[in-house]
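Everything on this sheet refers to the single structure shown next.
The complex appears here minus one protein chain, its other protein chains still in place.
Let's look at chain A:
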Amino acid sequence: MLRHGSRSLFGRASATSMRWRRLFSTDLPVETAEDTKFVESWKKMNPNMDPPKTPSAYMKLRPPTPANIPSKLTVNLVLPYDSVLSSKEVDMVIVPATTGQMGVLPGHVATIAELKPGILSVHEGNDVTKYFLSSGFAFVHANSVADIIAIEATPIDRLDPSLVQKGLADFQQKLNTASTDVEKAEAQIGIDVHSALNAALTG
């Protein structure tokens, strides 16, 4: 039923590294979340009454990893004030992770990636939609759902090239005149963001 290859990999990992046994998505029960120990001891003490539900009965379980890799990736791009993409079925997204551009296809391994300011491109058939993300995180789940969260995400055509160039020049100058660590960090952040904006506009 579940993908056996990944199960044996996890088995090896859990034997060698963990002091306590960590649950993996491959071995979570899919059907019920009731607390069996509690229910059994209740039935022993009080066989005539139905056992009350415990908080774990109300818990939503992690969605099961499908046996076959789905054909589409479900993407959610959310901002604090808007959900730009909400359960959109796409073929691939490329996210600007701090470790480089990361392509996410359906069936991607579950990943958490911190994002740097850069372009998110959403590929659906022959259409590619690009958004500039200010920074954030991308969570890819084992069931081919990708949640991308950012504070700002704009389509590239809403960016003003002259403001970007001006900003880049300003921050480069600020870096030269910066004295404290915080000022230097802020100037460096300004340079990083504006260089990424520049690359997005010209690339």
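In this text, contacts are C-beta pairs under 8 Å (C-beta built on N, C-alpha and C of every residue); 3 or more make two chains touch, one makes a residue touch a chain; residues count from 1.
Operating definition for what follows: contacts and distances are computed from a predicted model.
Hidden from the displayed complex is a chain whose UniProt protein name, among "Sorting nexin-30", "Glyoxylate reductase", "EF-hand domain-containing protein" or "ATP synthase subunit epsilon, mitochondrial", is "ATP synthase subunit epsilon, mitochondrial". Touch with the chain that is not drawn comes from one residue among A:L73, A:A97, A:I148 or A:V164, which is A:V164.
In the full complex, chain A touches the omitted chain through residues 81, 98, 117, 132, 134-136, 150-152, 154, 158-160, 163-164, 167, 181-182, 184-186, 188-190, 193-194, 197.
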